[in-house]
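Only one structure is covered here, and it is reproduced in the block below.
Complex shown without one protein chain; remaining protein chains in place.
Up next, chain A:
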């Protein structure tokens, strides 16, 4: 291996360590016995997980978060796929503007978006409603769905739909039976991203939360302010686990899609 390759490897590992170190530090703290945060952890217990699953307030917040994340995933998958299709296959002049608006939430600081949504939702009565949460989370998750679906759609030949229509399919059937199956793995993986983004989204939830319904991240903030027990790292462990699982699932989906259109006898 030449010196440049070694340097590059070292650099890559340094970046990885920098990114992963905080997660690696927090994980063992979830199994620490004292009811305050310590590092290195003292003793070993699963008790904080039990505490989390046994507490109705935590469970209610988790349920609420799951509900919003699920609805956000469904909304962004459907709307995002439709929008991406329109952007890439449509001929409208407003395409660029529309694309900019869809992707803007990536560059706009979430805090700015949160304040704006807070003021707007207060006027319209959407604050702390499920619909409001889903709307807000969909806005920030939409770019990720658009990007993943666009990646798949760009590799699907538009004349396939023409071919389907020349075979007698309506425009919608051509999309449903030909284009959609080809981009579906990416639609699902975009949806999974949206799920994760919504599930542990803290900033907007902080502004939108009411007294009764709080999302899990919002509850965690409250807990950090008031108690700061190892229940927080325990939840962090669970969230990390879910994220890793979802990312793996997304990767597998795209891998399956790639091999389906590439080779193998029975697809």
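We take it that a residue touches a chain if its C-beta (ideal position, glycine included) is under 8 Å from a C-beta of that chain, and two chains touch if they have at least 3 such contacts; residues count from 1.
Everything that follows uses one rule, which is that contacts and distances are computed from a predicted model.
Colleague: Pick, from "Xanthine dehydrogenase family protein subunit M", "Heme exporter protein B", "N-methylhydantoinase B/oxoprolinase/acetone carboxylase, alpha subunit" or "Spermidine/putrescine import ATP-binding protein PotA", the protein name that UniProt gives for the chain of this complex that is not shown.
Modeller: Of the names offered in "Xanthine dehydrogenase family protein subunit M", "Heme exporter protein B", "N-methylhydantoinase B/oxoprolinase/acetone carboxylase, alpha subunit" or "Spermidine/putrescine import ATP-binding protein PotA", the one UniProt assigns to the missing chain is "Spermidine/putrescine import ATP-binding protein PotA".
Colleague: Specify the residue from the set A:21, A:163, A:224 or A:249 that touches the hidden chain.
Modeller: A:163
Colleague: Which candidate, A:74, A:151, A:182 or A:238, sits in contact with the chain we can't see?
Modeller: For the chain that is not drawn, the touching residue is A:182.
Colleague: Considering the entire assembly, which residues of chain A contact the chain that has been omitted?
Modeller: That gives, for chain A, the contact residues 157, 159-160, 162-171, 173, 177-178, 181-182, 260-267.
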